[in-house]
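The complex is shown incomplete by one protein chain, all other protein chains being positioned as in the whole.
Let's turn to subunit A:
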């Protein structure tokens, strides 16, 4: 269960010890989370704008900077999602250079988790795991189940019992073994560390986590490439474990080191739900640690009350001159609706968090209106339709007789109702 790579290996960021490549997520000496360290000189001259352009239209165009074992043949065309100029949303929130990185349409399971799972499973196969799994609030479960099915590996997935039905169904359909745990995500996660100790399972976000987390870098590579090999001024990113936001920065730094983009300061802004905001609180208080919280929010895909990468994410955000904000459940729903109405993108609750926080940061003046700002949308609204329950009275409206006059009368009725409808509360206005 080990392999050698001359380009990358596990390293403890706290004590600096290196561990080769094996299924291990924490430093056996100081218990800090391990990360993958690269020898970038080995890929200098090989990883260029031209080599990337010649690659496939998916994350594997960046394979030289991913921890992919030699000989691995990528199969699924994961990633390379659209980066959209958000003119309408920008107009509404007062920004002229706003972009949406739209992972609501990531392949194959409609969330950015497809990126991390594909890198984790490449390593799971190399390490010889016959069963893979994860602790999940849904998106990760969907992706592990789907990609394990494709690779012919067994999957065992642990989730909090109260998960949205759509996310449960979207896991079961791939014939994964699903275990509902009576507790919140932090309870599930803790159980997974114990299970990983006892069973020979490759948990993508436990013992395979360093490999998994590197998949997040592809969001950063894509943003830079899609902006014409330029870095934005600001990134607004949702935070659960606190990994994605740091990996986007790692990606930017690698591109700077290798000369693919010009060096420039990028400020990182973190987005959380107020009902689970340990990292946001840490940033606001200027702490280098986090105080754990008991999550209580509709943004369940962000509901990690005790994120181990939280201190590092907080430190990084503060170091770039960024900030973190958190928004209420009401604002999250407004954010979902605002993104849908303005840009035609239906995101899940986490995307509502990001949209509402982006609006607030612009309103606060923390993000300048003409600065190039990318808001990272990580999941699809079809998985969390419960969040919008009761929002649309049309769902229960009467059926209209198939006659032109009835249709016209009905439109008049609707227009009357619409005119009386109060304006949608702008996201981030609280």
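Following the convention adopted for this analysis, contacts are C-beta pairs under 8 Å (C-beta built on N, C-alpha and C of every residue); 3 or more make two chains touch, one makes a residue touch a chain; residues count from 1.
The rule is short, and it goes like this: contacts and distances are computed from a predicted model.
Visitor: Not counting the visible chains, the remaining one has a UniProt entry; which protein name from "Heme exporter protein B", "Phenylalanine--tRNA ligase alpha subunit", "Molybdopterin synthase subunit MoaD" or "ABC transporter ATP-binding protein" does it give?
Guide: "Molybdopterin synthase subunit MoaD"
Visitor: Touching the left-out chain: which of A:23, A:79 or A:138?
Guide: Of these options, the touching residue for the absent chain is A:138.
Visitor: Touching the absent chain in the whole complex: find that residue among A:1, A:105, A:161 or A:194.
Guide: Of the listed residues, the one touching the omitted chain is A:194.
Visitor: May I ask which residue of A:90, A:220, A:241 or A:322 touches the chain that does not appear here?
Guide: A:241
Visitor: Which of A:132, A:235 or A:302 sits in contact with the chain that's absent?
Guide: A:302
Visitor: Which positions on subunit A touch the chain that was left off?
Guide: 14, 25-33, 113, 116, 134-140, 183, 185-187, 189-190, 192-194, 197, 204-206, 209, 212-213, 240-243, 289, 291-292, 294, 300-304, 306-311
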